Structures are given as C-alpha cells and as structure tokens.
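The complex appears here without one of its protein chains, the remainder shown in place.
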Amino acid sequence: MSFHPPLATSRSMTGIPTGRLAVWWIIASEIVIFGGLIASYLLFRLHYSEWAEYASHTNTVAGAVNTFVLLTSSLFIVLAHQAAIEKNKEKAFRFIWFTIGGGGVFLLVKAYEYTTEIAHGYTLFANNFWGFYYLATGLHGLHVIAGMIIMGIISFDVKKGVKLERVEYIGVYWHFVDIVWLFLFPLFYIAK
Amino acid sequence: MNKEQTHSHPNYVKIYFILLGLFVVSIVGPLIGIKWVTLITAFGIALVKAVMVGAYFMHLNIEKRFIRYILYTALLFMILLFAGLAPDILKSEGNNWVNVSTVNTATIDQH
Partner (left out) sequence: MVNNISDTDSLSHKDHHTEASFWSKYIFSTDHKIIGMQYIITGIVMAVIGGYMAYVFRMQLAFPGKAVPGYGLVSPLDYNMLITNHGTIMIFWVAMPILIAGLGNYLIPLMIGCDDMVFPRINRLSYQIFFISTLVILISFFVPGGGFGGAWTAYPPLSSEAIYNHTPWGAPLWVIAVALEFVAFLMGGINFITTTMNARCKGMKMYDIPIVVWMIVIASIIFMASVGPLIAGAVMLLFDQTLGTSFYNPMNGGDPVLWQHLFWFFGHPEVYVVLLPAMGIVAEVITVFSRKKLFGYKTILYTTFATGILSFFVWAHHQFIAGIDPRMANIFTITTVMISIPVGEMLFCYIATLYGGSIEFKTAMLFAIAFLAEFLIGGVTGIYLGASGTDIYFHDTYFVLAHFHYTFFPIAVIGFFTAIYYWFPKMFGRKLNETLGKIHFWGTIIPFNGIFIPLFILGMGGQHRRIYNYNHFPDLSTPSQQDLRVFATTSMVIMLVFQIPFFINFISSLFKGEKAGNNPWKANTLEWTVPSPPPHGNFAEMPEVYRPPYEYSVPDMDNDYCPQNCSGKKI
C-alpha cells in the first residue's frame, strides 16, 4: 500500500520540524511516567529507613559501568547526528550502530545484574524496594530496547541517504533515556 | 533547516569528557562516607549531568524556548505530585491525630 505523507506533515508553523516537536511532546509524557514512578519510590525510600539496607545489595559497579556505557552511546548518537547534518551517510550509519552496540552492552550488563540478584534471592517479590527496582529499571530497559529497534530500522534509510533528519529525532529520545538513567543510578545504586 | 548550521556546534567530545569527569566524582563521592557529600555528589551531579546532556546533546540551548517550558511544566507537575503525596506518606503524626494505618504497618514490618 503506497503511502504519501499529507501536506500537513511538511508544514511548520512553530519553526520546529513536526517530527522533532512530536519527540519533545513524547518526552514530556515520558517525564510524567518516570516522574510518577520515581516520586512514589522516593517517598517510600525516605519513609522506610530499612530501605537503605536493601539498597546496599545493588551492584554499584554494574550500575557505574552502565552509566558509562549510556553516556558513551549518547556521544555516539550525537556524533551520528552531526554526521547526518554533514550528509555523511556512512559515518552516520556507523555511529548509529555504535549506539545500538552501546544499548546492547547496557542490556547485557543489566541481564547479568538481574541474574545475580535473583540468584541471591532478591526477586520482584522480596520486598517493595526490589519491586520498585525491577519496575523502574525494567521500564527503562524497555525504553532502551525500543530505542535500539527504532535505530536499527532507521539506520538503513540513513545509509541510503533517506530521511536523515530522523537521526536527530531518535538522538533526542536516546539522550532522554540516558538522562533517566542518570537519575536512576544514584537513586538505586549510590544512595545507601 | 537545522539551526546548528548557523550556530557553530559545540565540541561534543569535550562535553563528553566533562561528563565523564563528573561521573567519576559521583562515584568517588560516596566513598568518603559523609552523608551530605554523598547526596550532593550523587544527586547534584546527576542534575548537572542531565542539564548538560539536555542542553548540548539534545540542543535545548538552541531549541525554541517554549520546548523548555513544556518540559519544565511536566517536571513541575511531578514535583507537585511529590508534594501532594509527601505529607500523606511521610508524616503519620500531627498535633491531634495519628495515622493509625502507618503505625500498624511499622509494627508489622518489625517482625
């Protein structure tokens, strides 16, 4: 089925391309999803002093590695964006796949972390700290997976030089996922 | 169409290394073991890093201003949610009242 974008898509009354505007609104709606979750967690964390003890069982090294990985992948996607502006298709393609690789490493570390924690008996049911831990990191992990899939799809268009502006849109989303992790890291791994 | 063409784009690698430096501080901070230092290095630096990523990687510094206001509004509503929930969950005693349910919970938790 052939699909032709409507004229509406090409209009830009605000001066921001429609795709980027939509990504900003998506991020605003994501802020409230993660915000609600983090606010609930934080309240429980402050209320129950014993949660500090639970938090000491999270793997800080793994969390730190993941922070580093995500920061680096953020750099890669912004370099891909820069390459896309310079119409350097090959370079943009390469950096998108570096970013996807970063996401993959992140998920592997996460999988290792989950495995060891579950092996130690810290499952979703252990107590509410672990409930929130799995919920928040799991939701964040889903966002990482979604971002990787979208990047995988657009990378081949980018290689052909089609719709290069999408690199920027996915980049903005990816940085947001990074920022969420920047807050989850101290919340679950550092503050003890 | 991208504004970066008119602005000279920031040196992304330089910003990345600043972020890494901050990241190391946030790891080292808790090792000192003083609570308020931990809080500042953990959350203060997370905030600084988030602002830097937002400003330079997401280009909020050169984006139209109203985008920033949209995001601030979303954040403000979350602070509002926190503020509305806080007295309910954190405070279980007042001058003339006690929230019995939380008191019970605390006793149940202890054993």
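Observations, loosely collected:
Read from first to last, the chains carry the letters A and B; within each, the first residue is number 1.
Heads up, the rule we're going with is that contacts are C-beta pairs under 8 Å (C-beta built on N, C-alpha and C of every residue); 3 or more make two chains touch, one makes a residue touch a chain.
Here the structure is a predicted model, which means the values were calculated and not measured.
Although one chain is not drawn, its touching partners on chain B can still be listed: residues 1, 73-74, 77-78, 80-81, 84-85, 87-89, 91, 94, 97, 99-101, 104-105, 108-109. Counting over the whole complex, chain A has residues 1-14, 16-18, 21-22, 25-26, 28-37, 39-40, 44, 48, 124-125, 127-128, 131-132, 135, 139, 162-163, 165 touching the chain that is not drawn.
Simple rule for what comes next: only the chains that are shown with their structure count from here on.
Averaging Cα coordinates per chain places chain A and chain B 16 Å apart. Listed in rising order, the residues of chain B touching chain A in the complex are 1-2, 4-5, 9, 12-13, 16, 19-20, 23, 26-27, 29-30, 38-39, 42-43, 46, 49-50, 53-54, 57-59, 63-64, 66-67, 70-71, 73-75, 77-78, 81-82, 85-86, 89-90, 109.
Across the complex, chain B is touched by residues 14-17, 24-25, 27-29, 31-32, 35-36, 38-40, 42-44, 46-48, 50, 60, 64, 67-68, 71-72, 74-75, 78-79, 82, 85, 165, 168, 171-172, 175-176, 178-179, 182-183, 185-186, 190-192 of chain A.
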